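Please read through the structure below; I'll follow up with questions.
Removed: one protein chain of the complex. Kept in place: all other protein chains.
This part shows chain A:
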Amino acid sequence: MLTLTIDNQTISIPAGKTILEAAEALGIMVPHFCYHKELGAVGSCRMCAVTVHTGPMPGVKMACLIAVEDGMVVTTGDETVATFRERVGEWLMLNHPHDCPVCDEGGECQLQEMTISSGHGIRRYQGGKGTYTNQDLGPFIAQEMNRCIQCYRCARTYKDYCGGRDFGVMGSRNRVFFGRFKDGMLESDFSGNLVDLCPTGVFTDRTFRFKSRAWDLEQADSVCPQCGVGCATIPGGRLRELQRVRSGDNPLVNTTFICDRGRFGSGYANHPERPRQARQEDQVVSVPAALTALETQIRATVKQHGPEAVLLVGSDRASLETNWLLQRTAKHFGCRVPVLNAHRQRHQTAQMAAFDLSERLASLQDIRSSDLVLVCGVDPLAEAPLLALALRQAVRKGGRVVLYDPRPVELPCDADRVAVSPLALQELLADGGVEGRHLRDLLSQAKNPMIVAGADLLGLAGLQNIQKWAEKTSNKERPCLVYPVLAGPNSFGTALLSLPEQDDLLTRLASGKVKMLVCVDADPLLEAPEGERFAAALTRLEQLVVLDYLPTSLSRHANLFIPTCPPVEDSGTFINNEGRLRRFQRVLKPGLSLARTAPGEHPPREFSLDTPGSDPQPAVLLLQRLIGQEQPLTEVHRQLVLEQPRLAALVSLKAGEAGVRVAPAVARPHSLDPLPEQPAQTLELVVTPARYGGDLFSRYAPKLEPRKRPPCFYLHPDELQAHGLKDGDAAVVETDFGSFTLPVRSQPDMALGCVLVENSEAFPQLIPGAGLGYCVISAGGANE
């Protein structure tokens, strides 16, 4: 620890920190632009000047660049540096247009704040200003280059941090331009971070342009629900419309970056088809009436047919509280325990993570500083986008990434990529002979080894082997940690809550005893494999009850439907891939947005006491009412912790905090089943979520349309040739889940012996994570 004095205050701070960071820790704000805590310092703006009074070279220094020293004496407000900073402010403003009134950054602009804090107020420069021609950077990002102050943060964000290669710095001197070679949509899956990182109004969110002033937005600390990473977000809404999402700050998870899926994928909250009224058969009913009907039906069904007759279903996108209340509800009515995740295999792998791996879980922060990451069966950009950024940071610091996957995995960094089929990957993990030994040696020798394991592709057996590898390659000095990639925002929490021995959904439906199915924030048709079997089982039910906020087909088919709220309209908790409790807070109240009730016109002239479209209620509240126990969330948490002591941190958890890990559990004993034989003449079937449209939320996010791709079967070119197919042909693929016709595409970077297909709204039939699967491909069929 070094002790120094800044503005007459003393602080002790670890070596290696800068004066700027030390001042910040004391609550002294030194104006700055080019420094950003994740991007580091480059010393280009000269705004952070302070006076250092000690050492061999006292004088004006850049606070962002100078490391603290013991005994250092610094002043930040003396006349010399105050004048210096005022001049810098004046100089940075030379070319800047005076267009704050029409600039979308206004009100949350660092240039406004820093110019004012630097003391520059009156313009003296009378000359002409440099001007630029802007580019069309696509539907997400608007560019207004005249506002640029050349801090280079955009290039450091897009290129250095995120690894994008279609954006750069052109020109020199006072003609520097930040943009693309030519007009066109920015290609990086992290392009939206330009909006958060540019300190002025050059890069703004085009989907949010001219909608609201920052100070008019309702905002709250939330958690992105669109994958299992659980990034901190700050959604903002106004006039009952969720208008934008920007990144929060969670140093352990996403730092200050989020992916474009999470940023531009929030349209589900205001989707025009979002169901907003309770409905019994074809009749619109009030929510209280629907709840009364539900209660009567559950009681009558249990009474008549026994505890098996009513089956409650939760999901990995429903909050911890919702899933727990489902268990409560089942107990209350004397039903058998609910199925918390309709996808059996996903539920099992999530339980692996929640129990067996829980004492060796890596965080994204751990991965960012690892020297060796073995990535098995994960396509980060599709399954956990921020993981891709974490891997890149590891590589930037000199770490190495070794990746085994059948898919043509793209990463924003260098990696040793090996394309292997799922079965070959299982064999490798089961033992793997020389190659397996080599990989385990690499892990053993590394200083800080991590394994990233894709639950969908590896399945239970694969994860069990990963656990063994991690145990074997850990030693007394350091563990080998595992980062499991799970499917949903709350896969971990859902798995942690449910009892291990429960039967899966289809088994219970097949028993024929179930008369009434109640799905809460869940659609097994879209979220679990064997949709056909499920659909057939639905026809045998007497009652289908759905509580959801998405316009899924299941909600349309329900005999009784009650609208719920997405996370932005609710408060609750998710547990992310790394076992971290993440609290989200309500941003908006439900209601039809003014943009829809009065499109471009005067607000409606009909008056009522209720907000239009405000019937939806959080599922937690609905379930509490159903069982007649309305309690505040704090009480729910207290009771939950009594049942689940591993979740003790739940009670004091706050939104906006980094979040605490669940307490580890003891690993359960396992027996490994031998690998199945591949049927002759078949190819392995690989189903992966699409980058955009793979998660249920982004299917109902119109803004993401430009990034979505039409479905097709991908094959290695050799495989295409062997089957007498060529790129673009239509092909029929027969699988255990039915046969499908799609065009084929040649993909040289994928594994041989596989057919790859993306699950999305355009191809929802095959669901990832269903285990090893095989198929037969043949030419034919008309293009769908």
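The rule we apply is simple: contacts are C-beta pairs under 8 Å (C-beta built on N, C-alpha and C of every residue); 3 or more make two chains touch, one makes a residue touch a chain; residues count from 1.
The rule we apply is simple: contacts and distances are computed from a predicted model.
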Subject >> Choices "NADH-quinone oxidoreductase subunit NuoE", "NADP-reducing hydrogenase subunit HndA", "Fumarate reductase subunit C" or "Formate dehydrogenase major subunit" - which one is the UniProt name of the chain not shown >> reply: "NADH-quinone oxidoreductase subunit NuoE"
Subject >> Of A:His36, A:His120 or A:Arg180, the one touching the omitted chain in the full complex >> reply: A:Arg180
**OP:** For the chain that's not shown, point to the residue among A:Pro14, A:Gly121 or A:Gly171 touching it.
**Re:** A:Gly171
Original post:
Which parts of chain A are in contact with the chain that was left out?
Top reply: 165-172, 177, 180-182
